[in-house]
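Got a structure for you, written out below as structure tokens; questions coming shortly.
Only one protein chain is missing; all other protein chains are in place.
As written, the chains take the letters A and B, and residue 1 is the first residue of each chain.
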């Protein structure tokens, strides 16, 4: 990194709000954590921010969630550390522990306490083009160059970032945030939904029939329904349904550059990691995880809590709770056994040629 | 799905035009289908829309194209059903069959008859920035915040959606539709082409030479040529050629998030499914299919009508008509034989270690 761009502590004030300082008791309450004091720790402490173990000072809270970082814990100067009960006895003498069975959740809440999300700035920028039949709720932020089509309904507290385009008839639920450069058509969006920049939601699915003169487009007559509390990453593409709706279940999180085909239906609280693809009419249950770059063909069903590994190629139904990987998909254990067997075969002389 | 977002029949009037009702004889003519009457079917019927088998009423046309949905056919309340001759005897007594050897094409045409594409709205939005040297044809739609560069040529009936950017010298053929947020430079676009939102067409290819101070960019001096009737999905990237042109042949359909490298040449009526990638200087014949997430290295040739499977990694030429899959690519049969052999080897005790 060049000299002009030093690494900074988290929460660079050019980019993030900062509140505090906060007394450690307040943080413990907030995170539902138990306070544990090192032998030489102060009885109380005022904290002004969060920082990684290797950068934190006595005025910052830090965090340990992975055994591999135990050496950093031993050397940290952090005044307080969030950690699991199993690591509590490794706390340095000078530090106060915020002990939690869900340390990552505790971390999320404490970090958000110091650095709350930037509030939206209600108001309509004069450059926005808003159809006169659109309904705009209270405290809505409409940024420069936003375009909102006829009969769109924007509920209270929604923030629409620069250049986003909201098509005719689209409904956006309360407190949702629509990122810059998003294209949103033929869609019904729930409350507290976040769409990251460049997401394309609601365009035609990939459907055509073979006609005498070449391909003929099949009309795509469904919608995209995005339920409450969903997050959708940057440059994601979600096609609207052809006959029924494409549905993204409540609480689901979709990472960047994911493709979701027409009529796909995702259940509640699914996780779809970057560059994965879900083909048309495939259905996911609840709490399904699809790792990065995995691909699912169309018209299959993935059961609740199934986990699809990275780069997995799924060609048939997956049972609830199953763990699969490989292309074609197979159980994790089978995949790694195959890898081991093939490695062994390739290493030894090929007896069958000479016997 | 939350209570506020019920599944609707296809063609939600907030998003789609609806024409009709139409008499069944008109639909049969349009689809070149033969009418077949169930034992208790009416002699004629007026239809007001299309719907899936499980949702249609007597006033709707439905559709069967897949044996697996035969149970839905038995139970459907649809007044009319488009289906293949092989399923005609399964038609419920109350229904009229629209029997076609190309049922999906019949479906496409009937659905489009009820719900024609939204016509463009000719006119230039006052916020658009159009260079005075650009030539704009008749009946062109130029939406808010569109930017059109010097000497661009936009032919009759073109629709350019919000925020699209048309670079200097670009030519767009008649009746083409350029989606919202598209970036289009160094390109010649045919007639009746559709670009979906966020497509990036014509930027520099990925070309650089190793110089003494690091990489040096190699000028990319070709263009992108998109022939008539091509469709290009959301957030697709197509780089312009370095020395010759990158060419997308007439009638080809490209799905979302596909990457096409510089100098690649695709023939007529190819299909490239989402997240596939075609590297620089690779050439496809006509009617080639590239399934989702497949990748082709550069400088190879794929013959006419070849089919490349999902997630396939193609490292060498593929003959016309061949079906390949796997990474590296191999014939379909070989791939699945390999999978089966490896599974068997991994399951049994490894005799060769003990013999």
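Please note the rule applied: a contact is a pair of C-beta atoms (placed from the backbone, for glycine too) under 8 Å apart; a residue touches a chain by one contact, two chains touch by 3 or more.
What you see is a predicted model, and the numbers here were worked out from it, not measured in a lab.
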Sole contact to the chain not displayed, among B:41, B:81 or B:257: B:257
Option from B:143, B:235, B:252 or B:289 whose C-beta touches the chain left out: B:235
Contact partner of the left-out chain, one of B:52, B:198, B:285 or B:309: B:198
Residue in contact with the excluded chain [from A:233, A:303 or A:328]: A:233
Absent chain, residues of chain A that touch it: 1-2, 4-5, 7-8, 10-12, 14-16, 50-52, 55, 102, 104-105, 107-109, 111-112, 115, 117, 125, 127, 143-145, 161-163, 179-181, 196-198, 229, 231, 233-235, 250-251, 253, 255-257, 268-269, 273-275, 292-293, 310-311, 327, 339, 342-343, 345-346, 350, 352
Touching residues (missing chain, whole complex) on chain B: 127, 129, 145, 147, 151, 163, 165, 167-169, 181, 183, 185-186, 188, 190, 198, 200, 203-204, 206, 208-211, 214-219, 221-223, 225, 227-228, 235, 237, 239, 241-245, 247, 249-250, 257, 259, 261, 275, 277, 279, 293, 295, 297, 311, 313, 327-328, 330, 334, 337-338, 340-342, 344-345, 348, 351
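Everything below uses one rule, namely that only the chains that are shown with their structure count from here on.
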Chain centre separation (chain A, chain B; CA means) in Å: 28
